[in-house]
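Take this structure first; my questions come after.
One protein chain is absent from this view; the other protein chains keep their places.
Right, subunit A next:
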Amino acid sequence: MGVSIEVRGLTKSFGSQKIWNDVTLTLPAGEISVMLGPSGTGKSVFLKTLVGLLKPDEGQIIIEGQDLVTLKEGDLYEVRKLFGVLFQDGALFGSMNLYDNVAFPLREHTRKSESDIRNIVLEKMDLVGLSGAEDKLPGEISGGMRKRAGLARALVLDPEILLIDEPDSGLDPVRTSYINQLFIDLNAQIDATFLIVTHDINSTRTVPDNIGLLYHKHLAMFGPREMLLSSEEPVVRQFLNAQTVGPIGMSEEKDADELAAESGKELPPLPPIPLQLGTSDGTPRRAEKPAGEWCRANGIVPPPGSFLSGNAGVPGVPQNVEAGRAALS
């Protein structure tokens, strides 16, 4: 039933270059969270820090009452068994075929017989749609397939926490939708805590329960999806709606002149909040909350047209705001 990750005051720098400062958040158990941020804000570094691959300068990462930062190496390897990690390019072992790659964690960490291993591996390969590709080497398949094989490998030990680094980079929109659907269905099945690092706005708007935004060396905001999607905070608003107007510039931050130049510009209205992606068989996930619950609970009026379709507010997709408004009233 998933494990929560509590991050307190996490700070990381490489040499004199600060990556992020004082990041504090709690990834709720069993929920899907997305970590967003402009390129180069250390999203992948954050993910690697969470599994203990990189040591933060300060702060704590608490999982099941243990602080990952101060754990001894031997204990760290134990805690890592809770994790499944999908790296950007799948990080498959190049010398093994897909079957052996997926079977690897089972052979290393369990005493299962080869026939049990075979059953599990084939089941997970089928889950990610790679049946029949067991004998292929990682070098022989496409990036999307490598990613899915990496996901299968991350899943074989039934992780409590699944960390996913840019699942959509290098994937076409259709495959991205499939993989998003897969995450939702997986979460319903295994109830693990998910953290997805991405900068795909469409996925961010529809997939997660929680969204975090890393910007300018700190965590700008972390909270429920509806909170960020209805937020008027300039950085959050600019990023989640893929606008050029706002504090984020082409290279990191805009300077005062640039900000002054656009001060008169009117921001486009907040687009409607889309419905969250449901499981493919329609049964609700354990962590799923009714649409609009957060907004109602906090007295926020969601932008008109919200919760009418999963495509609402997607940049570039024409919106029928009038129809939405009519439906709401």
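The criterion applied here is as follows: a residue touches a chain if its C-beta (ideal position, glycine included) is under 8 Å from a C-beta of that chain, and two chains touch if they have at least 3 such contacts; residues count from 1.
The definition used in the following text is that contacts and distances are computed from a predicted model.
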item	value
Name of the absent chain as recorded in UniProt (options "MoxR-like ATPase", "Heterodisulfide reductase subunit A", "ABC transporter permease" or "Aspartyl/glutamyl-tRNA(Asn/Gln) amidotransferase subunit B")	"ABC transporter permease"
Touch criterion as defined above, residue of A:83, A:183, A:222 or A:239 at the omitted chain	A:83
Among A:10, A:51, A:186 or A:287, the residue in touch with the chain that has been omitted	A:51
Contact with the hidden chain (one of A:94, A:132, A:282 or A:299)	A:94
Chain not shown, touching residues in subunit A	15, 48, 51, 53, 73, 77-78, 80-81, 83, 85, 87-89, 91-94, 104-105, 108-109, 150, 153
